[in-house]
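Only one protein chain is missing; all other protein chains are in place.
On to chain A.
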Amino acid sequence: MYQYDQYDQAMVDARVEEFRDQARRRLEGKLTEDQFKPLRLMNGLYLQLHAYMLRVAIPYGTLNARQMETLADIAEKYDRGYGHFTTRQNIQYNWIKLEDAADILADLAKVEMHAIQTSGNCIRNISSDHFAGAAADEVVDPRPYAELLRQWSSFHPEFTYLPRKFKIAVIASANDRAAMRLHDIGIRIVSREGKIGAEFYAGGGMGRTPMIAPMIRDFVPLDQLITYAEAALRVYNRYGRRDNKYKARIKILVHELGAAEYTRQVEEEFAHMLSVGVEPPLAELERIRTHFSDPAFVDGPKTIDRSNPDFALWVDRNTHRHKHDAHVSAVISLKPVGGIPGDATADQMRLVARLAKQYSFDELRVMHTQNLLLPHVRIADLHALWSALDAAGLGAPNTDTIEDIIACPGLDYCSLANARSIPLAQRISERFAQAGRTEVVGELKLKISGCINACGHHHAGHIGILGVDKKGTENYQLSLGGSEAEDVSLAKITGPGFDEDGVIAAVEKVTDVYLATRADGERFLDTYRRIGMEPFKEALYG
C-alpha cells in the first residue's frame, strides 16, 4: 500500500502546525467562530450535540495494522474507548475536546494519517472499492488513481471554498461497490482496446435531492485525468449555486444546466486546461502504482472443511472471491445483532490489526457499508481467522443481509438529525435475528437516515428508512427499491410514515410480501422491480 515519502510527510506535518496555529488564534480571539469554523471543518472537526466530533480520513479505505492500532490508541486516549466507521470509509470519534485536536492530528501524522478535508466545502477524502487490489473482477487496482487524486485535491488552492462539499469515488470494475454514481464525481477506470482510461460521471448525490450521476465522458486518457478533474471542478466552482446551501451541490448545477450543457462547458475548460499544463508527469502515476503491487500470494487449498455449519455460513456470507484462487477477501462485520452499526472498540480495533498482520499481509480496509475487511486471506487460514473473530464478537455472518444495516449517527449524536437511527437499526436486526428470518430473507440492504441529509443512504437502500420530525415526535418514512450498486436506482416512498414500532412492523410486512412472491433466486430488490410498489402498499396500508 501507499507509503509517504518526505514530501507527503512534510505536508501533513505542516498541516498539523497550521491547525495548531489556527486553534491558538481562535483561543486568543483573533478568529471569530464563524471564521474558525471552515478551518476546523477542513481538519475534520465538527461541533455536534454533546461534544466535538473528529473525522479521520482513511484514503480509499486502505490502512495497515499500525495505523489501526493508532486509531485504537486515539479512541482510548482522547475518546471513550471506541470509534465509528463511516459510509465514506473514514472513522469518527464522537467525544473529542477542541484542545486535544491538534495533538490527535500530530499522533495521526506519525503513522501517515490525517483528517485533512474530511469536512468543509472542499474536495473530501477519495473513496474506492473496498475489494480494490483483491477482486477477481477488476480491470486494474483503482487505488493508484485515487491516490493521485488525493494528492491533487489536498490543499488545492482554487477549490477550497467550493459552493458545497465535493465527494469523489474511484472504482475499476463493472461491479460498483463504492456507490460511485451517487458521488459528485464518480470515476470508473476502464480498459478500451488495450488502453486504460477513465469514465467520468458527474452530479450524483443523495441528500434532500437524490440524483444518479450521468456519464459526462466515456474515456479520459490516463495522462489527462487530473486535467479533466480540474476542468470539471472549475466549472462547478464558478457556476455552482451559492445562493442556497440546499441547492449548492454539483448535482443541482448539472440538473439545471442539463448534463449535455455541463459537459460542453467542462470540455471547453478542459481544452483550455490542456494548454496550462496542470497534469502531473505520468511517471508519478507509475511511482504510485509500484506501492500497490500484489503481496506474495501463495498457492494452497481452494476449499474449506464445511463440517462446522456456523463456520460454513460465515464463509458463505462474509467472504468474497479473490483474484488469486487460494485466497478470499473476508468481511469483519461491525453489525453484531443489536449493536451500533459501524462502531468498534479499541480492543476490537487492536484485534483486527493483529489479524491483519497475521492473515492479510498487514492490510485492512474500511467498507462503505461500515464494516471492516481483510482483503487477502488464505483459504487455509479462514478457520483460524473465523475462530478468533467469533471469540471477540466480530464473527456475525451477515454481510448484505437485513442485519447489515447502514445507519447514520442520528439524534443520538448529530445536531442536524430529526430522529434516532441507531436504536431502530438495533431493534430491526434483533427482530429478524430472533425470528431466524435473516438467512431466509437473504440479500437485503436496509439503510437508515435520521434526517433528510441522507447520511445513512436511505435513498439507495433496497429498503430505506428516513427519520423525520412530525409535530415534535419521531416519524419514519419507508421507501423501497433503491440500490447503490451497478444497478443503481433511487428508492420510492411507500406512503405515510410510521412511528418506531410501526416502521419495524412495516419492514416485516414488506419482507412477508417478498417471501410470498419471490421467484427462484430473486433478491428482495429483484422482486420489487418485477412486481412494483402496489403489492407492498397493499400489505402496508390496505
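Quick note on the criterion: a residue touches a chain if its C-beta (ideal position, glycine included) is under 8 Å from a C-beta of that chain, and two chains touch if they have at least 3 such contacts; residues count from 1.
By definition in this document, contacts and distances are computed from a predicted model.
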Between "Deoxyribose-phosphate aldolase", "Tryptophan synthase alpha chain", "ABC transporter ATP-binding protein" or "Oxidoreductase", which matches the UniProt record of the unshown chain?
"Oxidoreductase"
Of A:R66, A:R287 or A:K509, the residue touching the omitted chain is A:R287
Where A:R234, A:R350 or A:H458 are the choices, the one touching the absent chain is A:R234
Answer key for A:K30, A:H50, A:K195 or A:R306 versus the chain not shown reads A:K30
Out of A:W152, A:Y413 or A:Y514, which touches the unshown chain?
A:W152
Residues in chain A touching the chain absent from view
5, 7-8, 10-11, 14, 18, 21-22, 25, 30-31, 35, 38-39, 121, 151-152, 154-162, 234, 237-238, 242, 272, 276-278, 280-281, 283-284, 287
